[in-house]
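Below is one structure, written out as structure tokens; the observations come after it.
With one protein chain withheld, the remaining protein chains of the complex are depicted in position.
By written order: A and B. Residues from 1 in each chain.
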Amino acid sequence: MEMIKIDKKDWNKGLDRSRKTYRLVGPVKRAGEDLAGFYELADKEHPDMGAADTVLSAKSVVYPQTEVMFRYTTDKNSPDCNRLKRPAADYSPRAVIGIRPYDAAAILMLKKNFDTPDYRDPYWCDAYEACTFVGLAVDAPSSTDFSTSTGSGPFSEKGLDVLLVDMAGHYLAKVLTDKGAAYMKAAGWQRAADAKAAAQQIEKKKKAAEALIVSSVSFDKIARKSILDLYKADFWDDVAFSCINCGTCTYVCPTCWCFDIQDESKGKTGVRYKNWDSCMYPLFSLHGSGHNPRGTKTMRARQRFMHKLKYFLDKYDDGIMCVGCGRCVRSCPVNIDIRRVCELMNRYGPDPDACAV
Amino acid sequence: MLAYTDRIKEIARALLTDCRVELVIGFRKGTVPMMNEPCFINSPDEADQLVWDSNCGINLANYLANRTEKIGIVAKGCDSRNIATHIIENKIGRDQLFIIGVPCQGMIDRRKVNAMFDGEVREVVESDGLVTVRGADFEKSFEKSELLQQNCSVCTHRNPVIFDEMAADPVDEQQGVDRYADVREIEAMDPQQRWDAFEKLLAPCIRCYACRNACPLCYCPTCFVDEARPQWVGKSQNPVDVRTFHFLRAYHCAGRCTDCGACERACPVGINMRVFTKKLEKDCFESFGWEAGLSPDVRPPLDTYRPEDPDDFIK
Partner (left out) sequence: MEHMGIEPGRLQFSWVSSAESTKFVKVVNEVSETIKKLGPNDRFVKKEIKVA
């Protein structure tokens, strides 16, 4: 594990140097006042490495909101008649600069869905493989950050190729993978830091950052509760009452992976694309027959929390489908708080740890 | 504000104790600064959950459409106008409602407050028109009037227009406010500038539909953007589809919008889509002298015909 010291005055220069072989993606202000999300950086544009996190997660880097799957034509005169052609997309190496550790951890969760032994989503996998994740450790976690209780954390290395730690005048870069080492080389950042001292400095900052985390969730008892008990729990009406069934929580979420497939055709040609979808929408589960198994907003809100905090937990036995970034808490227009719901679920019904009498 | 909360609690408790309503819809304290969560209570012991302060910007009329119970509802000026609109549009019956009127002094624009500071805003406290904003390493006080949502700062109907009981004495309405400065700014542009201005405005839109779903007017069983047969609008991030959604939604609100600001407040990416609805609101005011929801007994201009209706756009 290599430690590299990057002087801040070499930062932009290195980024620019790496553009020869990498497309750069990072948090920048685009179209509006907000640091809305991660975008491909234009020439000479540099990522915002400030403390503020983006409104949307970094998932769009590997999983764009709208993505063309294929084009087709039914024109008999075309040599491509009735063929489904995947559009040429740019899967050359891209470096994701300034991704937060919890977002990188979330991308590994997405991987569980898009890259499985049985099915491999080529769009997601190709984009993922093209990426080198150069993460920025979080020094000042927000009050809605509960990442430490989800198995991630402000200095988590999960899913990252490089972890950058801001040391005021310079960054300490902890190179975690070969991909990460290759990027550091491309950027020309090669000044090795004293590994032991750097590790100590990082450890100190990590402890300090973790100490600043003020919120947490517990889900230790959820796995041992029955699905049906939780499903029928009496708190769902109260939790879901304020829900307006918009898709904000699912769209800002780094771990929500559901998509919808749409066709648009004009004359003899057409395109099939996928869009982010949201379990908050009535259309999400509407059957062709007109029946909707999740016909009420309470059912839809319950689905979101049950999927994240129970079904996922049961299926993968690897924690909840949430990295604790706090985005849904901050962005929900009506202040539905996953931390509260998780607590309700964890506390619901008989305590599985209680002594039998 | 504290007095408002106490009075709301008292009224709600009495309503539920006497079984005059089955539930009361109001706000409970939120989990993040400048946010309260809409909630319902159905037993008198829960009345203590209810709160009222300058963070109750969500329009509670949104929670009424098609409900069948007898309901107590907390309503500020704009909520009451949307309740009146609901009554006109048969989404709820007047006899089903006990309206707890709240004279409103405007809601805090949380986006504006958050944008004022580099660090995270951790706590916002208000007392006597003074709002104190605190973060880990800063503290600053403001006159509340500096922090109001834009729609609140130009509001001329702060007091509920219909109510069964008031939680406090009416407040003075704001006089001499210029309601449409922002609309005139767009009207002054040439077509290309307007097109570009809206293109820029809508660029961050992620089509989460929070604006639509926070809007009490948007109660259609299936929204036109969700229709599949026929499909009117594409569902991708194509700017044409995004724009079609926004401007058609605004049209559907013509003559009904009370400029409550719920749409703008709900938007996760800070789009002021009120510039669409406000243009129509202004036109309705100028053409028909109409302000939506002032009375449940007057039919709105778009479903009435008067010989003197302006028709100079017809050749």
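FYI, a residue touches a chain if its C-beta (ideal position, glycine included) is under 8 Å from a C-beta of that chain, and two chains touch if they have at least 3 such contacts.
Being a predicted model, the structure only gives us computed values, none of them experimental.
Annotation: of B:N238, B:N272 or B:S287, B:N238 touches the absent chain (contact as defined above). Remark: the residues of chain B touching the chain excluded from display are 186-187, 191-198, 234, 236-238, 240-241, 243-244, 247, 279, 313-315.
We adopt the following convention: only the chains that are shown with their structure count from here on.
Listed in rising order, the residues of chain B touching chain A in the complex are 30-32, 35-40, 58, 62-63, 115, 118-120, 122, 136, 200, 203-204, 206-210, 212-214, 222, 226, 228, 234-238, 265-271. Chain contact summary for the complex, chain A toward chain B: residues 30-34, 36, 50-52, 55-56, 65-66, 140, 142-144, 238, 241-242, 244-248, 251-252, 260, 262, 264, 273, 275, 278, 281-283, 329-331, 333-337, 339-340.
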